[in-house]
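Below is one structure, written out as structure tokens, with a few remarks after it.
With one protein chain removed, the remaining protein chains of the complex are shown where they sit.
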Amino acid sequence: MSTTDRRLSSSYHAPMHWVLALVVLFAGLQGCSNDSKELVKEPAAVGGPTLLRRITESQYRSSIATIFGPEVPVVARFERPLRAHGLIAVGTSEAGISPFAMEQYDIAAQGVADFILAPENRASYLPCVPAEGSSIERECASAFIDRYGPLLFRRPLSDEQRERYLGIIESGTAHLGDFYQGLRYALVGMMTAPEFLLRVERAVEDPDRPFLRQLDSYSKAARLSFFLNNTTPDIQLLQAAATGELEDEQGLLKQVDRLLASPNFEFALRAFFRDMLEFELFDDLAKDSEIYPAFNSEVAADAQEQTLRDIIRTLMTENGDYRHIFTLAETDMTRALGVIYRQPVAPRDGWERVPLSADGSRIGIQSHVSFLALHAHPGRSSPTLRGEALRNIFLCQEVPDPPPDVNFSAIQDTSNAAMPTARERLSAHNTEPACAGCHKVMDPVGLALENYDGLGAFRERENNALIDATGFLDGMSYEDAHGLALALETHPETPRCLVEKLYRFGVGRDTVWKERAYMDYLISLFEQAEYRVPALMRIIATSENFFAITPFENEGQDRLWVSTNKRGGIDS
Amino acid sequence: MRVIKKSRKNRQPSLLVLFLASFAVHAHASNDFLRNGVMGMVISHIEFALAPNANLASNCPNGMTLNLQEIYANTPAGKRREDETDQEYLKRLSSAGKKLGRSEDGRDFCMHPQLADPEPNFHSVVGSQTAVWGLNLDGRDSAEDFSGVDGESGIDNQWYRTVGCSRSFQPNGMSLSFNIAMLTGSWGIVLEVKGVDDLRNDDQVQVSIYANGDPIRLSPSREPLSYASYSPDTDERYWTTVPGRIEDGVLSSQPADITLRSEVNSMLLERVLRDARVELTLAEDGSASGYLAGYAPVESLYDMLYGYRTGRKFGGELAPLALRSNSANGAAFVLGHTCHGAYQALYANADGHPDSETGQFTSISMQYRIKTLPAFILSASGPDVVTTGVVAAEITRGDAHVNH
Partner (left out) sequence: MSDITRRGFLRGSLRGAAIGVGLPLLDCLLDNSGKAFAATGKRLPVRFGTWVWGCGFIPELWIPKQVGTEFTLPAHLAPLKPYQDQMALLSGFDVKLDGVPNKPHVTGCFGLRTGIPVPDYKVKAPTLDVLISDQIGDTRFRSLEVCSAGIERSYSYRDAGSPNPSETSPLTLYHRIFGAGFQDPNAMEFTPDPRYMVHASVLSATGEERRKLMREVGAHDRQRLDEYFTALREIEQKMALQLEAPAPVENFVIPNAPPATTIDSEVENVMENHRLMADLLARALQCNQTRVFNMLFSDTASNLRRPGSSSTHHTLTHEEPVDPELGFQREVAWFAEKSMVACGEFLDALSAIPEGDGTLLDNCLVLAHSDCSIAKSHAVEGIPTMIVGRAGGRVRTGFHIAGKGDPISRIGLTVQQAMGLPIERWGTLGMETNRVITDLLV
């Protein structure tokens, strides 16, 4: 799935022009103040604990591409990521590593090593290419480790580490009679090492704030690089960390702007929205082929790509207002999707910018197939699933689980006339007291989307009865999906939720209570920046709270870990 | 020619009707499958229009058509000898059959059917008593015409007459599943109707018939999907545009020559129909069913289904002789006919386009039953479209000249 992240958007990519626009915008914000725009100051930094974060599949692949090159194949299976507090990015701080995952990392490492060291390739990747021989070339071995070790570990190797890998090259060469085999196993070792697979965050004292610590330069580099580019720090960023450039405000800004202008920024945005929109669920998505014959794996892949392309175009290329993604009337489409949207698409293989619907009734990413089909059943739509997803994903409003002892016998009335549409079938949810509390929150929102069936195709009727798509969202009422889109666009929680999620994505943990003032700060700046996402990410990346680390004694206060011993049983 | 009912134009419209009609002319109809007066369709199912309930005994009093081996087996020499094993007998049949299929100087009758002597074992349907699917193409009710399945008279289907006694054209016969090639994307047919003001009645529309430049889009269970997008084949030889009309929900197009594509055994062939038209009953959901019918030139039809003389490779050049000849002979054996028998029967049954000098009919009435689904037909030009059409070059047939 993550390979779709690597497809570059074919739309016009103008990295520099909006970065300049951002700089101008910031000059405006920090320079003159007028009555309508208050100069908002960042509240005192709060920070969080240092984290141990597992790199995701897309980050693993991007890192190999950054370090070795995009042509190097990564052939391995990656297990399903863990989602915590609504984001996979937060799950990376809680996920362990299963034996299966380790097995696959080992296989991936061997594949990469084999490619790099293959006789026809090695000249492009190695600092030195001695003739094949059974004796170790010490200088070449050192050069090899010095080139790739720091890139893989995201910081210089310690002397002990260097010695260890030199030793591996030596013994590998000796036992296998080939210097390149020695190099191979050193590379496998480095690529299965914890410093590569896990992001070990380290903190140092903060000279300006005795009560707080901060990430050390290399941890800062990693956090910046994964947040803004979804990949491991490149050579320039590591050098900036080494020389102390990241400790300096101007130096930090320079690197942040460089990362924002990089082609990899698009991959970071894609990684974030894939995470937020829960696209990994597509791996499990099955649709009944008799009820929805147009669905297949090509459609599933295209549906995700459609939404991501529209988001990238709106938020990055056009540097537009975040809220506008809920009311987009145009989209990129392929022929496979055209069958579902009932839209002609000219290019045989590839994308065309077309209206989302012929009559303009369908707007916004919440009416894309990627949302509608994902949050529905195999054989029919689901207002409840869609309502819950909409609130959860876009408004950060969590709906509690249903009561386990849901009893429908009181509600079922088989003698009555048929209940043709979902609205009638769900009416029981909204009258039965145990159910109404939550369903009143979910169903009216999802019912607005009932004109789109379980695959996302438009329908006027269900079982021959006209569909009623009226509803209300937190005080705003609407007549149909178009109205719901406008309600979403203007809902005050919409931008707020994005700010929270983006911040959590960057730091890899849930926000803590003390960070509320910081959230307010970010939200007001987001508003002043006219809801532009690259601007928001720049604000986050250059804020003091982003790198702040709590002092030692606060560690682990939010975590409930029950340790176990291997003999079984529990001791808490 | 189908009998055309009195056109509305011949009636005296009331002023009110004229007044209202003036709005209707520019107000093209619109819904999912009809946008701005344009309706696209893809043929999702196609089959030969044959007879649904043929009585073989009365239709084929002389028996079923035979292939070369069967012909040989019917001769005294072709009987199995007492000491012959199965294997030896089959081998003998095979080589004797091959000999029967060649001229004395070794030229293959499939490639050169005009060289053969009259072949009495290719049987056509006798009489017109069976009801067949199809339209009355020439507006006349001749002796050779059949009656239709709903009792209509004058159905022109000499193609049915030709193959009605061939076993591969019987129900579940092997010649009937040629639409599988369409489903696997080897060829396809799309239509576009423009200027539709009203789906029930519109006396002026424009009908285009194109060879499909794309494979038909299927569901996971291999059913054609509605609302797919298709580009016509870039070769304009495969485009036909004619006026048409819709009457009581039935679309019909004016006769014209249509060339489409076919494929057998990786050889590109052509499906030609002269004075061809479509007649489709339109359903509410944008699908339709009816006929694609016309007169297939005998030489072209022979090449498409029997002899493959003009079979081309995908680059456009003629396929190797061995491929064409072996395919034709192999098909004749498996399907149960002889090439030259078919050739002769086609000419014997031909009923259209008489040669100006000799008067010999050169084409044969042939009809397809078709079903369509709504589709979007895109412009054929543009950088994304790949040429799939093959420009057919003239071939010199030398003494294979067709003049009886």
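In order of appearance the chains are A and B, and numbering begins at 1 in each one.
Rule of thumb we're sticking to: a contact is a pair of C-beta atoms (placed from the backbone, for glycine too) under 8 Å apart; a residue touches a chain by one contact, two chains touch by 3 or more.
In this text, all values refer to a predicted model and were calculated from it rather than measured experimentally.
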| item | value |
| --- | --- |
| Shown chains that the omitted chain touches within the full complex | A |
| Omitted-chain contact residue, chosen from A:39, A:118, A:174 or A:466 | A:174 |
| Option from A:248, A:290 or A:474 whose C-beta touches the chain left out | A:290 |
| Touch criterion as defined above, residue of A:103, A:479 or A:530 at the omitted chain | A:103 |
| Residue ranges of subunit A at the interface with the undisplayed chain | 49-52, 77, 79-80, 82, 91, 94-103, 106, 164, 167-168, 171-172, 174-177, 181, 185-186, 188-189, 192-195, 197-198, 200, 202, 283-284, 286, 288-291, 377-380, 401-402, 404-409, 412, 414, 454, 555-556, 559, 561-564, 566-570 |
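We adopt the following convention: only the chains that are shown with their structure count from here on.
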| item | value |
| --- | --- |
| Between subunit B and subunit A, distance of the C-alpha-averaged centres to the nearest whole Å | 55 |
| Subunit A residues within the subunit B interface of the complex | 289-290, 293-296, 335-336, 338-340, 342-350, 358 |
| Subunit A-facing residues of subunit B, complex | 30, 32, 35, 40, 214, 217, 219-221, 223, 225-229, 231, 376, 378-379, 382, 384-386 |
